[in-house]
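Structure first, then comments.
Missing here is one protein chain; the remaining ones are kept as they sit in the complex.
Here is chain A:
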C-alpha cells in the first residue's frame, strides 16, 4: 500500500490485543504477578506488560530457568510464577510501557511496534531502580552498577572476571557478593562507603525489626560470609581511573588495580511513570531521600483508577510487594463491582497483617543505610551522563539562582538527553538540595514526560495503522 508497510508489517508478528481490559498490570515482578493472579480469581480480564523476557521482576528474574528451585527466594518466585502462568491473565513479555493517558489509555512497544489498550483500572508495579552512585570516573567502560552485574548473573549465570571491586553500600551489595562467590566468582575487595554509625542510628528501630528477624539475620550472615573471603576497606573517597577504560581505583588516595568496578548505593522506588501522570502526587521520604507516590492503604493514587503496588510505591522487598499486589487487586475488584466491600475487607485483613510483618524491618534498614551524602560528590564528577554535566556545573547553576531540577535543564541541559533524567535524576536532585541547604522535598523533582522510555518514530508510527 504505502512505503511504511515495509517496516511496520515486517515487525508485526505478535498476537493481537483486545481493545479494552478490566485491569492492566505493569510489571511481572512479585507485585505484578500476585496482583494479576488475585484479579483473575475474581473474574477480571487482565493484561500484564513487562519489558523482560520472562516473569519474575528483579528479585525472581528468570526464576523459571532455575527449576526446581533450590533457595527460599527461588521457591517463592517459582510459586508466584506458576500461579501467574495458570491464572489466565494475558501476559505480554518484551512489552515496554511508555505512556498512560487519561481514561486509562495505555501505550507500549513490543517487537518494534507501538500498541495501545484501554483499561478500567491500572496497577503499576514497576519495582525499584538503583540509586546512581556518581564518583569521578564512573562513566569509564569497566564501571557498572551492582544491579546490572546481578542481572547478568541471574539471566546467564555470568560471574565477572579479573580484578573485580564492589563499592558503595546497602544490602544488595552484600547479597550480590554472596551470590557471585557462590557461583565461583572472585572479588578483589569491597570498598565500604557507608557512613559510620549505622547501627547506632538504626537501634531505635531494632525491636520492631525483630518482628521479622530473618531479614536481619540474613544480612548478618551475608556480611560474615563475605568478610571471610574478601577484604573489606571502609573508605570515604573513591575514584575510578584509566585511559579509555578502567585500570585502577583510588580508595582514599591509595591505588588498586581494577578491571571491573561495581557500584551500589541502595534502591529507590521507580516513579518514572507515576511522575509523568498529571495529578498523581508524590511525597518526599526524608530518610531514604527519594520520592514515592502518595498512596492510601489499598494502593490508590491521587488519580482515580490508577493504583501502585510493590517497590515502586516504597521499598519493602519481594514478599511485601506480592502482598501489596494482592491487596491492590482486591480493591480493584471492589471498584469494578466484582466483589463487595465486605469481601474485599475480609480477604485483605490477613494479607495486611502479613505485610505489616514484612515491613517491620524497613525503618531499621533505612536508618542503617541512608544514601551517601550528595554534598560530598566532588565538583568534577559527571552527574548527567547523556549531556556530560558535572556536579560543579549544577552547583554553579544553583549559585546563579537555579532552584530545582527542571530549571537545571535550562541552565545546563542536565536531564535533557535520551535518558530524560532516568539515571541521573536522584543525583542531580540531591546535589541541588545539598547546595541550597534544604531538604530534598523542597526541590522540584525532574518532571518526567511521556514517552518515559525511548521510543523510535517507527514504533510510534505503527500505532497510526
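Heads up, the rule we're going with is that a contact is a pair of C-beta atoms (placed from the backbone, for glycine too) under 8 Å apart; a residue touches a chain by one contact, two chains touch by 3 or more; residues count from 1.
Everything that follows uses one rule, which is that contacts and distances are computed from a predicted model.
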item: Listed names "FAD-binding oxidoreductase", "ABC transporter permease", "Cytochrome bd-I ubiquinol oxidase subunit 2 apoprotein" or "Pyruvate dehydrogenase E1 component subunit beta", matching UniProt entry of the absent chain; value: "FAD-binding oxidoreductase"
item: Contacting the left-out chain in the complete assembly, out of A:63, A:99, A:172 or A:443; value: A:99
item: Given A:107, A:138, A:174 or A:215, the one touching the chain that is not displayed; value: A:107
item: Touching residues (missing chain, whole complex) on chain A; value: 2-4, 7, 99, 101-102, 105, 107, 114, 116, 278, 416-418, 420, 449-451, 454-458, 460-464
